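Missing here is one protein chain; the remaining ones are kept as they sit in the complex.
Labels A and B are assigned to the chains in the order they are written; within every chain, residues are numbered from 1.
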Amino acid sequence: MTNDTAAQSEALAPIMTARGVDVFYGKKQAIKKVSLDIPENQITALIGPSGCGKSTFLRCFNRMNDTIESCRVTGDIQFAGQDIYDQKVDVVALRSRIGMVFQKANPFPKSIFDNVAYGPRIHSLSESKEHLEDIVITSLRRAGLYDEVSDRLNEPGTSLSGGQQQRLCIARAIAVDPQIILMDEPCSALDPIATAIIENLMDSMKEKYTIVIVTHSMQQAARVSQQTAFFHLGELVESGDTETIFTNPAQERTQNYISGRIG
Amino acid sequence: MPDYLLTTSPQMAKRHKRHTRFQWYGRIAIAVSISFMLLMFVAIFTRGAGAFQKTMIGVDVEFAESVIDPQGTRAEMTLKQGNYKPLILAGLQEVIPGATDRRARNDLYKLVSGGAAFDLGERVAAKPNMIGTTQRVWIAASSEVDLYIKGKIDGDSDEAVRRLKDQDIAWINQLKNEGRVKKKFNRVFFTSGDSRAPEMAGILSAALGSFFSLLVCFLIAFPLGILTAVYLEEYARKTRLTNLIEVNINNLAAVPSIVFGLLGLAVFLNFFNLPRSTPLVGGMVLALMTLPTIIIASRSILRSIPQSTRDAAMGLGASKTQTTFHHVVPLAMPGMLTGTILGMARALGETAPLLMIGMVAFIVDVPKGITDVATSLPVQIFLWADSPEKGFVELTSAAIMVLLVFLVLMNLFAVYLRRRLERRW
Partner (left out) sequence: MPSSRDFTLRRSNRRNQIKEYVIQAVLIACSFVAIFTTIGIVASLAFEAFNFFKKIPLTEFLFGLEWSPQTALRSDQVGASGKFGVLPLLSGTLLISFIAMCVATPLGILSAVYLAEFAKPKTRNLIKPMLELLAGIPTVVYGFFAALVVAPIIRGMGSGAGFQISSESALAAGLVMGIMLVPFISSLSDDVINAVPQALRDASYGMGATETETITKVVLPAATPGIIGSLLLAISRAIGETMIVVMAAGLAANLTANPFEAVTTMTVQIVTLLTGDQEFDSAKTLAAFAIALFLLVLTLGLNIIALRIVDKYKQKYA
């Protein structure tokens, strides 16, 4: 299987490309000249020790860094052939194409239904009430949550368990029908069972979506991803096929991290 | 790939427009509040600025011994109480010879302040050798004349609606043409008490009343406030009693100030029979009112003192009291003082509770202590604002300006103390 995917990834044009990306917080440089391709309909894992800049880099893809006053991004990031930092690009459009799931589940203090319906409502994606319900149910199904909550869609999203909340957030992201879903350590606050459910979910989601996941767990990266990029001290040390990175890394620093000597 | 287009669609443009509009709502809301405040300041300052000057009329007065001191005793009382009115009138008549009949003389004399004769008496008593000479003395004009000179009465308006008649205005202009009208700094405003006549009224007694009240307030509220805060933060365990005290303090902070006035009336005046209308009672009422503010502020300061300070002292074997009063309280002192001053600034502007305990009186004499009958600056403002004479509008505005200056000074002092506190950490 691994050889197949490797061949596939070379065949597919990347949906996202980053070239020479620098990120500064004030005067401090958090990301140094990173170039990376994100292949379509695959899961790309960004790994590295904490503070290595992988989350910062992830947040460049949907310009979430714009919300931080002191943050400055330079370099070139393209989505489907368009520079996303171009003046003409509308972040609203960008973020509706590139969704995000955060480290800690952050459902709105609204009902389960309203949580999922939030995106379709602000983007006016539904033509009717029935259509909206349809979107919500489909999204909850795709997030593997529908069966657990079908009888209590009007209860607050915060009443769910941690793992369910995180899947609710995934459903909420899916409801906007994005091309890419960015996940920032989505399982770090979850127990192993909830984590396994979400990992399986991700595997089924990659048919329809491209996923970029930041994780501090190498096992998770190895389990779910096809592509892996290893970050250290704000630099991209090595990227490529997950299998290759984990079994036969080209760089010594990668080797050290994988074997547990740094990080 | 139309789906992938990242440029702004018409629907998104509408959403962005809504965002811009919403931001403007916020800006407009802030602008409305702040421009209202500026408008208020401008309205008050433009009305009040004139009060710092007053109009004087130069009159050549012949200080005739036969009128002032016929017996030649030169006794102070005689000189002060001498009959100066005809002297002033004679001086005025030199300039305006037409005013000879009784009514005209009366009208003419009304151009000068009702206190002018008394004022001359004071001057002569201070310098008895003036007697026998003829000098040009500058005496205060009446409030109406003062307003006319300052351009606040329109001479062309309907004569029936103003107190200053056309003839009066003609006289004033005549005086003015001879260089006998000038404006000078209004010292009276800062050196005398209240008066029924605007040109003789001042804020000194009110300001001193405020000062004495705040002094009493500080002496009571500051120690009580910080000691309560120290107890609740450093000593008290979480019991139902301390919980009760806490809830109680929070609620006291929200009791309308007028209710504190009623407390003062019922308890301090009627029950303990403390002297009515005095800064003593006023200060006590203000102290009870300010207490919650001081306690709440002091507690948050104490809470911000690092625990390590206490640990260090305790670790050296200091007792609870030593730790608290040798180490924690000194560190918190500037902050607690800041809170107290801010609370006192609020107390300085308080009016309603003082009305209840009778500090709303016509006070001419300057209070000399906390048990003298007194009023306070904001109450004086209230009283003047209520007076029908037009001249008081100017004085009210000027008194507000003085009150605001005191408030600004107190707040600046508090900010200064806070700055010093910040440097410590």
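Definition applied: a contact is a pair of C-beta atoms (placed from the backbone, for glycine too) under 8 Å apart; a residue touches a chain by one contact, two chains touch by 3 or more.
Computed from a predicted model, the values in this text were never measured in an experiment.
The chain that is not drawn here is touched, among residues B:152, B:182 or B:346, by B:346.
Here one chain is not drawn; of B:172, B:295 or B:313, the residue touching it is B:295. Touching the missing chain, out of A:104, A:141 or A:206, is residue A:104.
Touching the omitted chain from subunit A are residues 62, 64, 67, 69, 91-96, 99-100, 102, 104, 106-110, 118-119, 122-123, 169, 172-173, 176.
Mapped onto subunit B, the interface with the missing chain covers residues 15-16, 18-19, 22-23, 25-30, 32-34, 36-37, 39-40, 43-44, 47, 223-224, 227-228, 230-232, 235-236, 244-245, 248-252, 254-260, 262-263, 265-267, 270-271, 288, 291-292, 295, 319-321, 345-346, 348-352, 355-356, 358, 360, 378, 381-382, 385-386, 393, 396-397, 400, 403-404, 407, 411.
Definition applied: only the chains that are shown with their structure count from here on.
Mean C-alpha positions place subunit A and subunit B at a centre distance of 64 Å. Of all the residues in subunit B, the ones that touch subunit A in their complex are 1, 3-9, 11-12, 15-16. Of all the residues in subunit A, the ones that touch subunit B in their complex are 79-80, 82, 84, 86, 88-90, 92-94, 97, 122-124, 179.
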